[in-house]
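With one protein chain held back, the other chains of the complex are shown just where they sit.
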Amino acid sequence: METKIGVFLCNCGGAINNIDFDAVVKKVAKFPGVTYVNLSSNLCLKEGREKMISCIREENIERVVVAACSPEFQEHIFREVLEKAGLNGHLFSMANIREQCSWAHDGDVTMKAVELVKMAVNKVRLLQPVEKKELPVNREVLVLGGGFSAINTALQLSRVGLRTTLLEKEAALGTGPEELESFYGFDTGSMISAVEGDENIEVLTSAQMMAVEGKIGDFSVRIKKEGEEISRKYGAIVLATGYQTALALDSEPKLRAKDVAISGINIVSQEQFCRMLRNSSLETEPKTIGFMFDFSDENSRFTTLATLNNALEAKKKWGSEIYVFYKSVKVDSEGMEKLYQEARDCGVVFLKSEAPPRITAENGRVKIEAKDVFLGEDIILACDVLVAEELYLPAEGAENLSSLLSIRRDSRGFFQDENVHLYPVGSEKKGIFFIGGCRGDLDLGRVLADISSVVMKVHELLSSGKILVAVERVKADPQKCVACLTCIRVCPHGAIQLVRVDGSKEVAEISDLACDACGICAAICPAKAIEFQGYRDEEILAQIEAIQEL
Amino acid sequence: MIIAERKPMEEIKQLIAPYKKVLVAGCGTCVTVCWAGGEKEVAILASQLKLARSAEGDKIVTLEATVDRQCEKEMVEELKDKVAEVEAVLSLACGAGVQTMAELFEDKPVLPAVNTTFIGMPEKEGLWVEMCGACGDCFLDRTGGICPIVRCAKGLLNGPCGGTRKGGKCEIDPEKDCAWVLIYRRLEKQGRLDLMREYYSPRNFRAVKRPGKVQAAKA
Partner (left out) sequence: MNGCIVAFCCEHSAYPAADLAGKLRLHYPENLRVIRVPCAGRVDVIHILKAFENGAAAVLVLGCEDGACHHITGNTRAKERVKYCNMLLKEVKVDGRPVAMFNLSPNAPHKFVRAVNEITKIIKESGR
């Protein structure tokens, strides 16, 4: 028995004016299965939709094709119309006769329009209903890390009513560069007290994540804390595990910031310089100080901020002569332009050079040589202390975390931040997020925005304790599945696992929660066992078959 | 499982050259998993043959069918209606499948479209490697689970040949790991290196008579 297909054409209020709709209606009415064809001028507006609902009911239409604008625009609206009319929203297909037909070609496009409708009719004939269901999810959130980003994420999550566990591998919270405090003017101590006093936040220090399984709404995590094993479940995981630095010097690249002296001369990191500034019992105050930045890492605004702040403070505290070697001073961050101006007004000297300066030791001092772009001359400076350029690198343990979670890292080793579709805080797995330094982002303004972004996303997902999913929209048929493990290995979202059915056979099972409906598994399954409703092979081939001679 | 590889297209075209109506038959087990002869490969091959004939100004009608295991008579039996309609069968199953079809449908030419190569496993996506030589006299217990008959280029039983290259690579094939280096390391991990001190006399390669037969004891 042929299913009854209703075709609703729309001329978009006259915006589609190079199609002979009468001819289209005549031809479409002859397609097998089509029992109703009608032309409107504004199908998507309230009146148009209501008329559609009554048509579907009166004419006992079982499947619907709309030929109008792009499905990117209105598909969900029409699916709702079907549901209101008592049909499953999935028994619907749209023919794009506007953006990809009428507007894209000169002259009369009636023939193409007819074909596009035929493609949609062929597809809709084969579609199967997909139900929706609410699945319960765990409302607790795991935040990995103990620094600025982690602490503030936990505090904000608590404010929106979500219980959080802060998991920090060191013995105390607040580990991170101390210079953050003086640069940004916040108080780590009071943040930590706020966290410790918050009843929605559990703090686990000297603790590490050993294993993690599951999917969004249902992650099972094994934690090791001081030799003891703890098992927990969470709905979402947020990584705020920070970064580490290494001195970038031509002579010996990638020295750890912890190394103090090289060949007996004083080369320090920004952090060490901060400590010098704070050290009230410093033996000798350096009279001449050199800074360098923006040669190896052109992206970090944090180094610029650190340099400007430290230079200013040194000038005010010790009155030293300060020279800053740079390639470009990038001040596109909040407050930076003002800070730069202040530094110059104070007498800090800025020297621009194209190539990184050469660093050598001479008579117990650091000798810096660079060619100044504006003077066109070589500058040679002998200073007491050089605050060297730092590279920002992924934290120790980033590789381990990446493999525990089966999450990729980007080309620099930071957690995924180069894919614009996942930007700014998402990962390829639903329910796992990254913020701050571990994402390679060290600009406070952006980090704060990212924290709010993550909190909003997590709240949206978990706050109601339920997530609406399409049931078995992508499904591996247990009868056909030969458990070759190909789909499990290729799923970019980690949404497939091997399960036992009927007590013995192992087959692939796709999680409705974690699946992101890409169809990569459906394409690669060698046994053709995976069906992706709406994009099954027969549904795609039916569209191809509809295309005829022009 | 059995690993097979599709024959070169020129060879397949020659095999079916005299025929105008052919059944392209796949198998749902080993050759499906190694991407050589499953339902998908059947569809692709049929499509290619149609395109090829049409480009030559000629025609071919193809029927497509894939059974769970082409080496089971009962399953192959189900194809009898389709086989009756065609002039020849192009089978993408391993040698066992091809012969089962040939035996059941004696009046039709059954042509192999794949070459059955070895018993193996996937090393990574899309790459299958030979693991077992089906020698009929398994001694993997003594080599830490690594078979020197298949994985040693010379099939040696008592340690490396002495020509092992730097990095533990094979003298004959520098891309390959020396099997005996792998065996040594494995036995070392298990604390069973004493096994390497034992001498194993030359193998009885007649352990498996051709064609092999195995009669299960229980009913």
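Going in written order, the chains are labelled A and B, and every chain counts its residues from 1.
Please note the rule applied: a contact is a pair of C-beta atoms (placed from the backbone, for glycine too) under 8 Å apart; a residue touches a chain by one contact, two chains touch by 3 or more.
Quick caveat: nothing in here was measured; it's all calculated off a predicted structure.
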Residue touching the undisplayed chain, where the options are B:L49, B:A113 or B:V150: B:L49
Where the missing chain touches subunit A, by residue: 70-73, 96, 98-106, 109, 112, 115-116, 119, 408, 418-421, 428, 490, 492-493, 516-520, 522-524, 532, 535, 537, 540-541, 543-545, 547-550
Where the unshown chain meets subunit B, residue by residue: 9, 13, 40, 43-44, 47-52, 55
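By our rule, only the chains that are shown with their structure count from here on.
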CA centroid of subunit A to CA centroid of subunit B, Å: 44
Subunit B residues touching subunit A - in the complex, by the definition given at the top: 28-29, 32-33, 35, 38-40, 125
Contact set on subunit A toward subunit B in their complex: 480, 482, 484, 486, 489-490, 526-528
